[in-house]
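In this view, the complex is presented without one of its protein chains, the others remaining in place.
Chain naming follows the written order as A, B and C, and within any one chain the residues start at number 1.
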């Protein structure tokens, strides 16, 4: 059995530990190195006592990971690295890893936006490695599967961007909607990361819902880039720039994103779709061969994707207004981060795309 | 001190018990009778042990309520009745109460829709008392304060309808938006009532978000009616019928509604508003004298209205698209039900509108 | 109507804001000054937007508080001060306040333990004002009502200590139990305060239960002191020191403490009680005149005390083992902090003990 050595850079993030969980079941990837500056020198099970169980259960000939691994400051040489650093720090690490010949799946935002100027507008600093923007492939297998297979650097998509883009790709690619979209997204709190803040303090966030980032969330340019690209690729360039309002909300739960997307269907086109059955057929055809995207007949529940790499999509036409309403959901730490990263890594190494990614969510 | 006798019909509903809580602090309303078919013959504190405390603390000369009150099957004669029955059953009770000369605040949907045909379309049965539709006043003080003062029957608005209507009234009345509105609403689970169901089972609803009633929620015709009426009243009749998409979502929390409303601002009008400052000024002027509606500079949190009768509204213009985004929130059991009912009842009896309604929410 | 001026020292704590909520309904206490070093110079509603509502609703002739109050660094002269500072800082503030003639309810631990040596053992620093230990009265009205009325400085009990002491006082005072007690307590997360930490980060605390402070929680010496004092006062000195194991647990909810207390009933005493009916009669007699302590026939729910000053107690004898099991619950921020502080303050000023403290909890 082929064994591919893997390192996780900044393993103490939520995406880092989620990668450990998923990779513990992977038939080929073997975690050989982990880093985290703040926890350097400690063993994995000392930082994450839940890993302790792995000490007893690990068959040392197997893949997965060793709970006694010592966390390092800097990554060692491995075949593949998952980079879970914050933006800017990530790019610096990516450059070093690529130079050593390590393939990289970067879970930060650093290589998602193709245009360095857009990056700088949204992230408020100069791009640390603009030369790599050409090399990087946006890691949405549902769009770029072939390019991913040939890549060395994958820019793993943002969680909101994955939910919203998958919800809208089929109609955008087909040119079926007016280029004016509203995305109302609801996310659990793990999306805010592992560092405590006032807003993520339990007593504040529990029994509370609020919108945030009204002046512009950083996943918006990513959504905009990908939907525009899809429209162009489909030969359906919009007659005027795509207009998107994206409002994220924090929901008192740990995991899960639900995106409710609204758009008007074009009336000026002979091919136009206008009923729920029409749009459902369009979505089913578009995602027919996708192992992780599921077009369903009822509004999805985030719980259905809890802990799994699945994305459920329910496209429908509001009978009173004729408006398209598409609801998608996924687990922000799996299909929205670590799971999608593994899906991409499987492709990077020519493996079956579903390896390490169980179809079943945790329910209830 | 004037003492007004009050009965609560179907006190064992969540709105019934919330009325008890709020009325326990009211200076004039005294709960003299409570009904609930399923609990008839029991005392209040036997059904709601949390009321037990009232047994010791009640000063019997005071208003409020007696925790030892025996729950009856049918209402006794009082000056005022709050009807917390489901629709259809409510109308039957309302007819009897009005005949006895009791003023009524009906918390059901039975008298909210002015047109019996619309009621029948949405509630799937003949209206039980169409003759009263003329008499009933829609209990939104922010719109109908004078009519409420002169009324005998108040149709207390739905929780979603209150949140959405208050969010959009100022721009609709001023004719400032294109008549095409999206309301994406998020509600806690107490809005689903007190009867257990699969969907409200803790293990199902916890750590889950989903949309529901995609084919049409019953608060939609209410929102439509009120926004259309406001447009007409403002001399700003829409050139084509108001188009509303309303999608409610269930959120894993007990109380609270957040409504995120989207509309395009009109560009064809010399008076047109186009910046956040403009719309904020418009909203502040509209609600300047409203004790319970608060226009604020930041996205509101449902927690800020937890247990209070306050509605917080944040109107803003999305700088990238020029689209109006208005976010409102309230406690579905207070401003969305029992608190608004008391606000209406205060007006019905010529009392100060804020009596019994503390300005402070429960935080954290 | 008598108006008593009040200041809240460190209003930005959870107990500080809860005092504001409760005092907004108080007929005599008027909040004239608030302090908080970190927020000095801001107005109340700027720090707590939920207070904003008070700006419109306040009748300026009334008591309660003004949401536009500017937060100061240091307290002004008022008749009464509630001190919500952390221990040590609290004592310093208390000394200054008392010197000015202000009566003080101190919500910190600084004056709860009568013996400075015990304080130093548990709080790891020299007591900042040992001379005041004689003066301070432990603010448990159910035990020290008369002393409280004559006091100038009240040491408001800890939240766990209140729940556990009220649960055990009747049997300890009556000398009915073997002096060996286990207190297994469960608390919501607001008890951990308003400063964010890893352990109170939403994604960590949600869907999790754990015990903590196994090596000794600081409320233990307080419980020990009060139960020993009650035994001595009842002429039922224990033949050997009272043995207490107290294990607190964090529960994924915002408010509430439930204390499950275990002890063996003495078999060597002619007066001995041995059945649930016996102990219930004992408890009912003990708390017959207490407005906030309620002896009930079924296991209490923390929700029954949510937002109220009530403590529910269910004493029972385990039929298989003959062991006494007493379950008590309360809201840690009300009867466990701000509500009890107001109860004490009412007594300090000769007012009705229940003023400002509604009998009804927030349900559901």
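Throughout what follows, a contact is a pair of C-beta atoms (placed from the backbone, for glycine too) under 8 Å apart; a residue touches a chain by one contact, two chains touch by 3 or more.
All figures in this text were calculated on a predicted structure; none of them were measured in a lab.
Chemist: Wait, the hidden chain, what does it touch out of the ones we have here?
Modeler: By the stated touch criterion, the chain not on view contacts A, B, C.
Chemist: So which of C:123, C:262 or C:355 would be touching the chain we can't see?
Modeler: Hidden-chain contact among the options goes to C:262.
Chemist: Touching the left-out chain: which of A:42, A:274 or A:358?
Modeler: A:358
Chemist: Quick one: say which of A:24, A:187, A:260 or A:276 touches the chain that got left out.
Modeler: Per the contact definition at the top, the residue touching the missing chain is A:24.
Chemist: When the complex is taken as a whole, what residues of chain C touch the one chain not shown?
Modeler: 180, 182, 184, 186, 188, 203-204, 206-212, 214-216, 220, 243-245, 247, 249, 251-256, 258, 260, 262, 299-303, 306, 316, 318-321, 323, 325, 327, 329, 364
Chemist: Since one chain has been left out of the picture, which residues of chain B touch it in the full complex?
Modeler: Answer for chain B: residues 14, 188-190, 192, 194-198, 200-203, 205-207, 252-254 touch the chain left out.
Chemist: Touching residues of chain A against the unshown chain: what are they?
Modeler: Touching the chain left out of view, chain A contributes residues 14, 17-18, 20-21, 24-25, 48-54, 56-58, 67, 190, 194, 207, 254-255, 290-292, 294, 296, 298, 300-301, 303-308, 310, 312, 354, 358-364.
Going forward, only the chains that are shown with their structure count from here on.
Chemist: What positions in chain A touch 2 or more of the other chains?
Modeler: Chain A, residues with two or more chain partners: 188, 203, 206-207, 252-254.
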